[in-house]
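With one protein chain held back, the other chains of the complex are shown just where they sit.
In order of appearance the chains are A and B, and numbering begins at 1 in each one.
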Amino acid sequence: MAADESYPDDLRYHREHDWARIEGDEAVLGITWYAQDALGELVHFEPPEAGSTVAKDSSYGEVESVKAVSEIIAPLSGEVIEVNQAVIDSPETVNEDPYGAGWLIRIRLTDLGEDDNLLDAESYRQLVSEQ
Amino acid sequence: MTYVSLTDADREEMLETIGVTSVDELFQDVPRGVRFDRALDLGNPLAEQEIVERLEALAARNTPAGEEISFLGAGVYDHYIPAIVDAILQRGEFLTAYTPYQPELSQGVLQALFEYQTVICELTGMDVSNASGYDGTTVAADACYIAKHATGRTKVVLAESLNPQVRQVVRTYAPGFGLEVVDVLHRDGITDPDELRAAAEGAACVIFQQPNFFGCLEQAPDLAAAANDAGALAVAHVDPISLGVLEAPGAYGCAIAIGEGQGAGNPLSFGGPHYGFLAAREEFTRRMPGRIVGETTDVAGERGYVLTLQTREQHIRREKATSNITTNQTLLALGGLINLCWLGPQGLRELGETCMALAEHAKDRLGVPLVFPGRTTFKEFAIRVGRPAQDVMREARKQGIHPGYPLGRDYEGLDDALLVALTERRTLGDIDALAEVLSA
Partner (left out) sequence: MKLIFEKSRAGRRAARLPQPANLAPAPELPAGLRRADPPRLPELPENEIVRHFTELTTRNFGIDTGFYPLGSCTMKYNPRVNERVAALPGFRDLHPHQDEDASQGALELMHDLQEMLAEITALDAVSLQPAAGSQGELTGLMLMRAFFADRGEADWRRKVVVADTAHGTNPASVTMAGYELVKVETDPRGNIDLDDLRTKVDEETAGLMLTNPSTLGLFDEHIEEIARMFHEVGGLLYYDGANLNAVCGISRPGDMGFDIVHINLHKTFSQPHGGGGPGGGPIAVRRQLEPYLPVPAVARDGKRFRLDYDRPKSIGKVRAFTGPFGVFVRSYAFILAWGRELKTMSEDAVLNANYLLARLKGAYELPFDRLCMHEFVLSARGLKREHGITALDVAKRLMDYGFHPPTIYFPLIVPEALMIEPTETETKETLDAFADAMLAIAREAAEQPERLKEAPHGRPVQRLDEVKAARRAVVRYRFEEHPDLAAEPAAPAATEAPKGV
């Protein structure tokens, strides 16, 4: 079942439709409801390797639907400490629960001040409503 | 012959509907400076009968396989093609269809390609096959592209005993792919596994041929192991007709199997169109080039087939695609499928055994030295004729016999060598005739 549209207030957002949940010096990353809806039913997640580094505003992996492929942009920089195996096994988890079970990777942040220019939920909602 | 379907009255009516007064007006967006203002210099239009006569006259100036006793092979083989292949391929629903973009109107081609993929996987011992590549040379370049991205390495190793045209094509593609190409010389007709292992250090892949270009059987399992030891993908270039008797590449550790399909189901046709096949272990599925057909169900739960994993391909992934291929060789691949179904597992094994037996008989009967004595061969072997092979060929052809392919075209020191191919179409009498010519 596809999730209903939502943009939780406790997350920070990147304008390329990615979110981050910052937990101390770590962060969990994923794609927003808007991104999964635009792509349609996901069929594949190409993850980064654990231990590799991701850089803010750069692609760290890909998600695919049947007719589209989209790069996933990192909202923050860090080292990959965990990849969500559940999404690799069942990519539709992202469609069903984009902010919960459908998270993509967990990183250890390398630049703690970086979240300053990410959007809050309100600003991101505004951005999406203009698209 | 005329292919015009509109009458002048149709044209008038249509122009009126469009709202212009002449056909010329339809081209108003074409700038004057680039208009062509004379008739193309292409001669008078011909009637169908005249076309046939003209082409018959051209065809008559060629000597096809049926008009001489031919021992030519070297990558393209005169195997028998059963009548049902043409009968089915000439049906317009297959012949005149485009790529199956609309699955509800294309279940015939889609299911047939799924069956083709299965047959290729069975022959090669692999998990996934694409729906065909251009030919046995370009699939080698495809394999290098897969290997480059799978390993992140930029060197490819080719056995010298791999078909020279395959090696040439890989060399043509390599600069664009950012690949360096290294050859491993043959030792008395086969590749030495230790030399291959040394060369494979740091390589993305190793490509060898089984049976190789000289017809000799490589120690294929040892070559695959040597590649695997070095962390390079082992790629075997195989002859489908051999795979009823020779081991499948998947069974001896290869990552990818490729080959020229022509011998199974396609006429010689002066070198094309034929089909190349490319099959791999499951882990390379998303790196495969070209079309792949997958099974699914429709909204009512009926089984059906679609083009799948299309995000690999150029129309979606564009500059990041696994290949630029779109048109492939579907009809030729279907010819291969039908031919292989007609043979069945029994027939394919018997065919391989017959070719081998004929080749063994010919080696004895010809009474000339072998270039690589002691090597096990399949349906081809190299002989020394004691003088320039081109001369022998010329003289033999005057007797209505084509004695084989002059290896000196591709290999130094083999100017007196001919590569002799035996298919099931050659008889013991043909071999006697060749022996006689060679002893003259």
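Everything that follows uses one rule, which is that a contact is a pair of C-beta atoms (placed from the backbone, for glycine too) under 8 Å apart; a residue touches a chain by one contact, two chains touch by 3 or more.
Predicted model, so just to flag it, every value in this text is computed and none were measured.
The missing chain, though absent from the display, is touched by one residue of B:V184, B:L351, B:L370 or B:V437; that residue is B:L351.
On the side of chain A, touch with the chain left out of the figure occurs at residues 1-2, 35, 38-41, 43-44, 64-68, 70, 91-92.
Just so it is clear, only the chains that are shown with their structure count from here on.
Averaged C-alpha coordinates put the centre of chain A at 44 Å from the centre of chain B. Chain A meets chain B in the complex at residues 44, 46, 64-69. Residues 286, 310-311, 316-317 of chain B are the ones that touch chain A when the two sit in their complex.
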